[in-house]
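A single protein chain has been omitted from the complex, and every remaining protein chain is retained in its original position.
And then subunit A:
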Amino acid sequence: MAASSVISSSTFLCKSSSSKKDLGISSFPKSSQISIHRCQRKSIVSVMAPQKDRSPGTTGSVKTGMTMTEKILARASEKSLVVPGDNIWVNVDVLMTHDVCGPGAFGIFKREFGDKAKVWDPEKIVVIPDHYIFTADKRANRNVDIMREHCREQNIKYFYDITDLGNFKANPDYKGVCHVALAQEGHCRPGEVLLGTDSHTCTAGAFGQFATGIGNTDAGFVLGTGKILLKVPPTMRFILDGEMPSYLQAKDLILQIIGEISVAGATYKTMEFSGTTIESLSMEERMTLCNMVVEAGGKNGVIPPDATTLNYVENRTSVPFEPVYSDGNASFVADYRFDVSKLEPVVAKPHSPDNRALARECKDVKIDRVYIGSCTGGKTEDFMAAAKLFHAAGRKVKVPTFLVPATQKVWMDVYALPVPGSGGKTCAQIFEEAGCDTPASPSCGACLGGPADTYARLNEPQVCVSTTNRNFPGRMGHKEGQIYLASPYTAAASALTGHVADPREFLQ
């Protein structure tokens, strides 16, 4: 696989140079100190595989440096160079849709391409019912049935179907939350273009690919053509360095950033995250970071792929891929640097994801419930973190604490994996001892309210600390509900005190 050659030093020869620009480091993560250091001892021949059909002027060092996103889009549009502002037709590698937008997307596809039309590639479409699943709402159930019909007719290879709503485990194909399922099932690969009919599709940028959300009409277009018209975004760079404190999580990092630049701070732009802290994050933490790029208005988020990425991806897919990296002389429209070691746990107060406040400064806020779930904060590591805090505290929660694993796999991990430092207890055992609600059927759940009978929906004007991604008025149901967005640690700590709480109360 082309990817493995990126990190293997034996296949690279590096030019020793004082200037990073001359290093031809297009194939190296820009911020990786280790790779550059290794390079300085050897001499460069070439760092990129020869490209076919290229005139000589475009091989070798790139005249105009491109960012990761620009490179991905250039390759996907079969151009040697793109610049921000270019409107280009891009080839799509994967299109994802779910139960809410799938019916509409396919409806438009048929309307525009004809009743007998076939999708551009039945193996590049992934259909993941996840939004309104465990409900008696007839229209919601109808939508899953509609998707089943479309998938059968079009021979869609990846349809994570559910038929038995009473017992999610009885459905062998069903996964759960689309963005987590995409990663777990190996559909996220560095260098590719992934589109989804969901705003949090940007989550997949954690894998070093271009991933963004689109509407039904655009999706209908992609279904028929495998292409989309995109404007190349400029890139804002966020360099996060420093050792991640033990009480801090990726959710704190992204809430910090959104609080810094506001909910429109990255509109139409790429948010590129790098730095030593980023390199220390697991894939799930990187997913949390990229997940909320859309909450800053961002078009997409990207993290340079490294050994952590390749290890995750290569264990889940055998589809070949080729990562790309920002050139040393690429242009960034903004540069932000953070010393992560100095950051503290934060929350986003009602009613905006950029309404940032230190968790410790909100300790007088009495809360009514806690929700741990969603693509943002319902992955295996999110539950492990909450369980770790509950175990360290050794107390019971003071408010109803709802747990909604994102996918079947997460649910199984919650019941099977031992939590480090707990003497072999599983998350589920620790949650039970702490008095939390039993982990629920995996889906998007109450993150976005949903039909009235959705588990953990905010049906009264209550105060909720949540590991989800948005807290605009009415987001989880009731218009006067007050949602504090937080990390799993902060959510768990808050459950124990009955107020918004800083996790350091229990973790130090």
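Basically, contacts are C-beta pairs under 8 Å (C-beta built on N, C-alpha and C of every residue); 3 or more make two chains touch, one makes a residue touch a chain; residues count from 1.
In the analysis below, contacts and distances are computed from a predicted model.
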item: Choices "3-isopropylmalate dehydratase", "Serine/threonine-protein phosphatase", "Trafficking protein particle complex subunit 6B" or "Guanine nucleotide-binding protein subunit beta" - which one is the UniProt name of the chain not shown; value: "3-isopropylmalate dehydratase"
item: Chain not shown: contacting residue from A:129, A:449 or A:488; value: A:449
item: Sole residue of A:103, A:190 or A:439 that reaches the chain not shown, by the stated touch rule; value: A:103
item: Residue of A:251, A:299, A:379 or A:504 in touch with the missing chain, whole complex considered; value: A:299
item: Full-complex contact with the absent chain, from A:221, A:312 or A:325; value: A:221
item: Touch residues of subunit A, complete complex, unshown partner; value: 87, 89, 100-101, 103-104, 107-108, 111-114, 117, 131-132, 137, 139-140, 142-143, 146, 197-199, 201, 213-218, 221, 224-225, 227, 229, 231, 263-264, 267-268, 294, 297, 299, 352, 448-452, 470, 472-475, 477, 479-480
